[in-house]
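Below is a slice of the complex: some chains, not all, each in place.
Letters A, B and C name the chains as they come in the text, with residue numbers starting at 1 for each one.
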Amino acid sequence: MKTAIRLLSHLAKVTLCVSLISLFGPHSAQAQLLNFSKQDLLDYTRQDPFDRFPDGRPKVPNDLLEQARELSSEEVWAVLEQRGFHNQYADGFQILHPGKPMVGRAFTVQFMPLRPDIDEIAKNKAKEHGIPRLMNQTAIDMLQPGDVLVVDIFGKKVNGTIVGDNLFYYVMKATNSGGLVVDGSIRDLNGISEMDMPAYFRSVDPTPIGNVMLTGINVPVRIGGVTVMPGDLVVGDREGVYFVPPQLVKEVLDRADEIRIHDEWTKKKFDEGKYKSSEIYSTPSDPKLLQEYQEFLKKRLEEVRKQRSQK
Amino acid sequence: MKTAIRLLSHLAKVTLCVSLISLFGPHSAQAQLLNFSKQDLLDYTRQDPFDRFPDGRPKVPNDLLEQARELSSEEVWAVLEQRGFHNQYADGFQILHPGKPMVGRAFTVQFMPLRPDIDEIAKNKAKEHGIPRLMNQTAIDMLQPGDVLVVDIFGKKVNGTIVGDNLFYYVMKATNSGGLVVDGSIRDLNGISEMDMPAYFRSVDPTPIGNVMLTGINVPVRIGGVTVMPGDLVVGDREGVYFVPPQLVKEVLDRADEIRIHDEWTKKKFDEGKYKSSEIYSTPSDPKLLQEYQEFLKKRLEEVRKQRSQK
Amino acid sequence: MKTAIRLLSHLAKVTLCVSLISLFGPHSAQAQLLNFSKQDLLDYTRQDPFDRFPDGRPKVPNDLLEQARELSSEEVWAVLEQRGFHNQYADGFQILHPGKPMVGRAFTVQFMPLRPDIDEIAKNKAKEHGIPRLMNQTAIDMLQPGDVLVVDIFGKKVNGTIVGDNLFYYVMKATNSGGLVVDGSIRDLNGISEMDMPAYFRSVDPTPIGNVMLTGINVPVRIGGVTVMPGDLVVGDREGVYFVPPQLVKEVLDRADEIRIHDEWTKKKFDEGKYKSSEIYSTPSDPKLLQEYQEFLKKRLEEVRKQRSQK
C-alpha cells in the first residue's frame, strides 16, 4: 500500500502543474491559443526547396543533415549575413556535450506563464478536439527522427525544466539523437549527462516543469534574438546555435566546402613557415599565390564533391 | 532642395527598418503570423462580465477604471493570489512618472526578431488584405480612449524603441492619457518626460525601432512573467504593473475598499499610541477592538460606497 | 458574512507564513536560535562610552544623534578608515527619500530561510518563554525612539518584505522617524513613499513576508559587507549607510566639524578666482595661506561649538 502511495506521489512529479493550452496536429490547429495552421506554415515557408512532412513542415533531406554535421557557426554566418539574415544565431547556453555537433530540423514548442482562466478554457477546447491530457509530452510524442526539439519557455529556471532524464531519453530515441534547444532549463543532469544526444539549455533545476501553459506546437517561436520557424535547419557547435532557413541550406553547405578548403590551404602555407599571415590570409597578396590557391580550391572542391557523391 | 533632402532623410528615421508581419482587425486576422481571431478572443475571455469593443476585446467600464486609480499592487495581490492567479505582476521597469497611477484596458502588440523571408511573405499577405504599410503605427492608430498600449518587443534596447516623443504624444491623445507598458525601450526621453501620460519601459535609446517584425495585435503576449490578454485591466503604481483579468476587477475593487478602511483604522489606532503593533495589526487580538474595527469597517464601507454612487 | 470572510483572508496576508524562531528580551535570550545574551552584548560593546538601554544596548545620546544629522558618508569614512574599520559601509540600496538624512541607533533583526523542523521546535520554545506569536511584529514592537530598524533578510525580494505601509507607519511612530535599513524588500511603496521616515531597501514586492524564520533580535547581523552591532550609530545619506561603533561617534563628529570648516574655507578661496585648485586643496601650498586657513579653522571651530552648546 505504502509503496503504491509513494509511487503515485512520485509519478505526480512531472504532471504536477503543467497545463497545456491546445494541440496541434495539422487538423487541430484550432485548439491552439496561438494558431498557426498547416496553410500558414506552407505560406510562410514557401521558399522551402525540399519535401515536407505531412503536417507541412519543411524536411531538409537526410544527406544534407549528414553533411551539415561538419558546419561551425562561422561558416553559417558567412552566407546568412550576406543574404540579410542578421538574427539567426543564439548563444549563452550551457552545452551538454561541447565536442558533439547538433544538427536537425526544428520542431518548435512554446510555453507561456500559467493563467487559470485561459488554462481552463484551453483544456475544454482540447478535449473537444480529442486530446485528453495536455502536457509537454503531447508535443514530445510528435517528434520525428532527425528533429531537434526547440522550446521557448521564456528562460524559466525553477519549474521551467522541459525534460528530466526519462523524457530526455525518449527524445533521444524518437529523434534518433537529434537534439534539444531550450530557452529554459532541464532536470536530472546527472542522468542526462550520460546520454549521447546534444543539448543546449539555460540552466538546470531539480524541480519539475510547472506554472506554465503549452501555447503552441510547431508555431514560430523566439529563442534569444532569433525567430525560429518549424523546419529550420538547426546547427549547434561549441559556441551556440544557428537556425538556417531551408532555402539557404544548400548555399551554406557549398560555401562551407570552400571555406574549409581555404583554411586547409592557408594552414598548409603557414606550415611552410615562409610567409607572414597577411601575405596568405585572408586572400593571398601575390597574384601567383592567388592563382595557386584558386587551382587548389578547384581541385579539392572536385575531390570533396566526388567523394561525397560516392557515399 | 537641400532642405527637402534633409527632410526625407529625417523622415526615414522611423520607417527605416520596421517590418510588420500582418494585421489585424477582427476581419483581417488571417493576415497575422500568429492568428488570434475575434472568436478566439471571445472564447478565451468568456468570463468577462462587461461589454466588449467591436473587435471582441473586453471593455472594463469607465467608472471602474476611475475607481481603480486608487489601487496599489498589494491591494491587487490579495485577490489574485487567493483566486490562484500567481503570474499577473511584472516589475523591473523604469517608470516615467512614479507618482502618477496608470489604469486602463490592455491593447497588446507583439514583435519578433526580423527574418527577411517571413517579412516579405507577410508584406504581401498584408497588401492582399488592404494594409498598405505595416509598422508600429498600424497598431498605434487602432488605440481607443482608456487603452494602455502593452508591447512585447522581447526586452530589446537598441532599435527596440516603440515610440519617440511624436508617437508618445499621439498615444497620449488617442488613449486619453491611458498609458504605455513596453518590454523594450523608448526614445526621446527628454521630450516624453514633459508629457503627462504614465509609461513603464525597460530602457531608453536614441535609435529608432528596427530589425523587428510586428507579429500580432491584440493577441496574448508575455510581459515579464505575465501572460497578458487583450482587455485585461492594467494597473501600474510605483512598484510595477498588475494585469487583472476582467472577471476579477469588481472583486479587486471591493477588497481594496476594505483594505483601505482597515489601514485607516489601523493608523488611527497607532496614532493613539496605546497599542503595540501586534495588538492591532493585522487583526486586533482583543475581541472588543475587533468589534470596534468591524463596526468601523461597516460604517466606512457604507460611506465610501454611497459617496462613490453619488459621483 | 462575505465581508467577514474577506476580511479574514485579508488579515491573513501578513501572518501567512512568517515563522519566528525565538525571542528575545534580555530575559528570553535562551529562546533564540542564535543566542546573544545581555552579557554577550555588554562584553562585546564594552568600549561604549555612553549609557545603555535596559537590555544592554549602547545608547548614543540624543544630542549627538542630532548633531550627526549633518554627517555624510565621506566624513565618516575619514575617521573609520584611520582607526582600522574598513568594513562599516554598505551601499546599493534604493533610498526612499534621498534628500533626507537617516540617523539613529541600530536595532537589529535577523531572518533565515524557513525549515519546518527548526520552526516547530522554536515555536514551542517561544511559547515556553511566554511569547504566543512569533513574527516580524514581535521585534517591531520592541523599537524605541531614536532607533533605526536594521534587518538582515538575506537580500530576499519575493516574500522578503519586512514591512508594508501599516507597519512602516508603526515603525515611524515608535522610533520617532528613526529609519529602516533592510537587506531585503518592502511592500506598499505607494503608501510608504508618502511617509516621512528614511528607508534603505534592496527591492519592492507586492507579496507579504513569508518562507522565513526570525532567528535573532539585537544580535550581530550582516548588511552587505558590514557586521552591524546593536547600538551602532546608523548614518544614511544619498550614497549609502555607515554603521559607526559607539566609541568612535564623538571623534567622527569632531572631525566632521573640521572637514566642513575646511570645505567652507576652500570654497571661499575658490570663489575668489585667484587660485588653481592645487594651490588651495587639499592643503594650501603657500605657508601664508596655510596659516590663514589654520586661523580660520580655529575661529570657526570655536564659533561652531559655542553655537552648538547654546542649543
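Going forward, a contact is a pair of C-beta atoms (placed from the backbone, for glycine too) under 8 Å apart; a residue touches a chain by one contact, two chains touch by 3 or more.
For clarity, every value in this text was computed on a predicted model and none was experimentally measured.
Whole-complex tally (this structure file, single sequence, 3 chains shown): 6 copies.
The definition used in the following text is that only the chains that are shown with their structure count from here on.
If touching chains are joined by edges, the resulting network of the protein chains shown is an open path.
Where chain B touches chain C, under half of the residue numbers in use are shared by the two copies, so each contributes mostly different positions.
Among the chains, the centre nearest to the mean of all shown protein C-alpha atoms is found for B. Averaged C-alpha coordinates put the centre of chain B at 38 Å from the centre of chain C.
For the pair chain A and chain C, the distance between C-alpha centroids works out to 53 Å. Those residues of chain A in touch with two or more other chains do not exist in this structure. Here chain B touches chain A in the complex through residues 33-37, 40, 43-44, 46-47, 83-88, 112-118, 121-122, 125, 154, 211, 213, 215, 219-220, 222, 225-227, 229, 245, 247, going by the rule given at the top. Chain B meets chain C in the complex at residues 72-74, 76-78, 82, 89, 91, 98-99, 237-240, 242, 254-255, 258-259, 262-263, 266-267, 270-271, 273, 276-278, 281-283, 294, 297-298, 301.
Residue ranges of chain C in contact with chain B, taken from their complex: 3-4, 6-15, 133, 135, 137-138, 140-141, 164-167, 169-170, 173-174, 187-191, 193, 204-207.
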